[in-house]
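Yeah, one chain of the complex is gone here, protein chain that is, but the others are all in their spots.
Entry: subunit A
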Amino acid sequence: MAHSDDSPAVQITSLNKWYGAFHVLQEVNLTIPSGSRVVICGPSGSGKSTLIRCLNGLEAYQQGTVTLGTVPLGDNARETALARRQTGMVFQSFNLFPHLTVLSNCTLALRRVLSMPRKEAESLARHFLEKVRIPEQADKYPAQLSGGQQQRVAIARALCMNPRLMLFDEPTSALDPEMVKEVLDVMTGLAHEGMTMICVTHEMGFAREVADQVVFMDQGSIVEQASPMTFFTTPSHPRAQSFLNTLLH
C-alpha cells in the first residue's frame, strides 16, 4: 500500500461515468500531489460529489482509471478495500452510527478492520476526539450533539484509520452558519499538518485560505483548474466567472 513520495496521491485519467443515458462525468483528468489541498466547486449537478465518491469506490465508473498512490482502483473487492484503507471520507450528512456512542463510532473500524485491542482503540479514538476538540463528548450518542460536533466526530472517526487522503463531500452544507466555522477550523488545522485533502465545498473563504488548487466543474467536466489566487481574481472560463459572480452577489 505504501507509495513513494514522488507519486501523486491521486491520479485520475479519462474518467467517464454514466447514470443510464446521463453522462455525469466526462473525460475527467486530475492529478493531486501528496500533501496538496484541492477544493472542488461548481454548480449543483456538475458531478463534484460523484467524482470524489469514485475515489473510494462508493460510485462505480464505466471508463478511465483512478490510482491512489500506486494502487489502481478496480472492480474487485480487494482493490476497493485497499483504496478505502487509504482514504477517509466525511459526508455532508455526517453518517454517524446513531446506535453507537461517539467513542464506539470511532473505534468500530479500528476494532473490526485493524483488529486493534479495545483499550488501544479507545485511546487512539480519544486522541483524535481531543484533536477535533470534543473529548468530553466521547460517551454521548450522536443525537445528543450539535451538527458541528457531529461533523467533528465524523472527521475524528475517519482520522482514526490513519488515512493518506481525506475526502470531504460538502462537509458544512448541512450545518447552521455558526457551526460552519468550528468544522472549517478543524479542517484548516488538518491542512496545515500536511494532510492530503480533496474537498467539495461552496465555502469560498476556505478555498481561498487553505486550498492550493481549485477545481471548477460544470456539466460533468473540469472546466477550470487553477490556484486560488488565479481562480478568484482572473477566472478564465465564462462558466466559472458567472459562478463566482453569483456567489459574490
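Everything that follows uses one rule, which is that contacts are C-beta pairs under 8 Å (C-beta built on N, C-alpha and C of every residue); 3 or more make two chains touch, one makes a residue touch a chain; residues count from 1.
As a convention for this text, contacts and distances are computed from a predicted model.
K.L.:
Name the omitted chain as UniProt records it, choosing among "Amino acid ABC transporter permease", "Sulfurtransferase", "Fe-S metabolism protein SufE" or "Nitric oxide reductase subunit B".
P.N.:
The chain we cannot see is recorded in UniProt as "Amino acid ABC transporter permease".
K.L.:
With respect to the chain omitted from the figure, which of A:Gly88, A:Gly148 or A:Gly220 is a touching residue?
P.N.:
From the options A:Gly88, A:Gly148 or A:Gly220, the contact with the absent chain belongs to A:Gly88.
K.L.:
Could you tell which one of A:Val38, A:Ala109 or A:Ala207 touches the chain left off the display?
P.N.:
Candidates A:Val38, A:Ala109 or A:Ala207; residue touching the omitted chain: A:Ala109.
K.L.:
Go through subunit A and note every residue touching the omitted chain.
P.N.:
So the residues of subunit A touching the unseen chain are 56-58, 81, 84-85, 87-89, 91, 93, 95-99, 108-109, 112-113, 140-144, 157-158, 161.
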